[in-house]
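What you see is the complex with one protein chain gone and the rest in place.
For clarity, chains are labelled A and B in written order, and residue numbers in each chain start from 1.
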Amino acid sequence: MTVVPSIKRDYITKLASEGKRIDGRSFNQYRPIEIKTKVVNKAEGSARVKIGKTQVLVGIKMSLGEPFADSPNMGVLSTAAELIPLASPDFEAGPPREDAIELARVVDRGVRESEVVDVEKLVITPGEKVWIVFIDIHILDYDGNLFDAASLGALAALSTTVVPAKRFEAELPEGYPKEDYPLPMAEPPISCTTVKINDYVLFDPCFDEEIIADARLTVATDNHGDIRAMQKGLSGSFTQEEIQKVIKGALDNGQEIRKQLNHSTGK
Amino acid sequence: MKSDIELINSEGKRLDGRGPEDLRKIKIEAGVLHRADGSCYLEWGGNKVLVAVYGPREALPRHTQNPLRAIVQARYNMAAFSVEDRKRPGPDRRSVEISKVISEALEKVILVEQFPRATVNVNIEVLDAEAGTRCAGLTAAGVALVDAGIPLRDIPVACAAGKIGGKVVLDLGKEEDNFGDADLPIAIAPRTGEVLLLQMDGHFTFDEFNHAFDLAVKGCHTVSELQKEAIITKYQTVAEEVQE
Partner (left out) sequence: MPTKERQIVIPGQMLGTTSANRAGRGTFIEKGKIYAERLGVLNMQDKFIHIIALKGRYDPVVGDMVIGVVEEAATSNWMVDINAPYPALLHVNEVPWEIEFADTEKYLNTGDTILAKVLSVDESKKLQVTLNDRNLFKLKGGHIIEFEPSLYRRIIGKKFSMIEIIQKYSRCRIKVGKNGRIWIDGEADGIEKVLQAIATIESEAISYGLTSRIEGLLKKDTKDVR
């Protein structure tokens, strides 16, 4: 594990006390975001998202399978994240560690609970056959804020996903469409992440800010201005007032990011 | 597996329009990741691979260290979405084997004796797969090693030849890989011609093997020029900056 020089920690904290950040941004400001869709031919949908120097690739694969016993009228969404050693000198090969699992679950919740994918439309024969949508998150280059990059990547990839009905033609019942069609999607919620360093709350943390952060808070908001998912992380704490501030900032940033997402997915 | 598809016609034209000795389209870009010590993005036909090199750095845990030289740890990994039917994430027997033969191939060209107790990590991620991923991965690894500034005797490069419809051809594509008669991926050190990796499956006569081998070596040299071009493109402007 890379040791963080105390000097860096002190410098970032000192700058924050003057209202500044090491890369010159304001506390609420994001780094430039770049979204490119349809980057993997073999995937049913895919997107590469860059936030500053952080790069994430998300691919969607679909197949047919059985629904869960407790939800026979719903398709299955399955999200997995890999912190592959390609992306950082500190990521190791092997089964997903808790960081990767938390990341996948937060993205999963953002997608699932917001009902951005209508899982009822993924049912072919209730209780028997449904579409399974696999969301696989590949981290390529790590410079902080994987939460936002991964969920934005997942949404962009889902937005361009084409249901491979033709490939599964033989397994689909009579009367079911046999031509490929776009995955039905609702308006996506946008997740915005902050970290707290001392008493300062910073949006879209870069790596240097993230590794010295005391606490982290992710808020996903929809286009009606409502909150759709939240996750607090790390051992530091937030006050209610700070949380309200984060929600407000997440709404503002979320609007901007949603515009960019819709633009890049052609909506 | 046999099929009725005619993989190559009487005029020597292949399904994707290539002639017997044509490579698929190749695109190479060096230095694409900020966190890695060296990196390379490579497209080869429908293959897309990304390679990051880390090191040389101290090998940990300590018992993996060699007191006299660096160890080379390549990790070939296929993204879950890189193939037709989703692949379960993580290593399977196939990727472990490929990782091993690539590690061994790279070790031969890295000047490992300069870095006792160290490791060089080569992470190969296949993002989109369409026949020939190990050659694409090893070729990209060669460029990423140079980009990382690692001392090398040569820049390793790989290419395959094979047999389809009874004819020896260069660089098998998707259907050719599935329905062809033989596949021969090799990697060489282009300066000396030393063979660093060689695998073969299918069925060759002695003469066919020699023909395929020559063709694969020729392919390696063509790809080697593309590797050099990618490195020089990336560093030409930088070279002009270096100290007065």
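Note that in this section a contact is a pair of C-beta atoms (placed from the backbone, for glycine too) under 8 Å apart; a residue touches a chain by one contact, two chains touch by 3 or more.
The structure presented is a predicted model; accordingly, all values stated were derived computationally and were not measured.
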- Task: Could you list, sorted by label, every displayed chain in contact with the chain left out?
- Result: A, B
- Query: Hey, which of B:146, B:172, B:187 or B:223 is the one touching the hidden chain?
  - Reply: B:146
- Residues from chain B at the interface with the omitted partner, ascending: 37-38, 55-58, 67, 111, 115-118, 146-155, 189-191, 228, 231-232, 235-244
- Message: Please output the residues of chain A touching the missing chain, sorted low to high.
- Response: 3-11, 14-15, 18, 20, 22, 24
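Here, only the chains that are shown with their structure count from here on.
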- Item | Gap in Å, rounded to a whole number, between the CA centres of chain B and chain A | 32
- Note on the structure: chain A contacts chain B in the complex at 39-43, 46, 53, 55, 57, 59-61, 63, 80, 82, 84-89, 93, 95-96, 134, 136, 138, 140-143, 167
- Item | In the complex, chain B residues that touch chain A | 33-36, 46, 48, 50-52, 54, 57, 75, 77, 79-86, 89-91, 121, 123, 125, 127-130
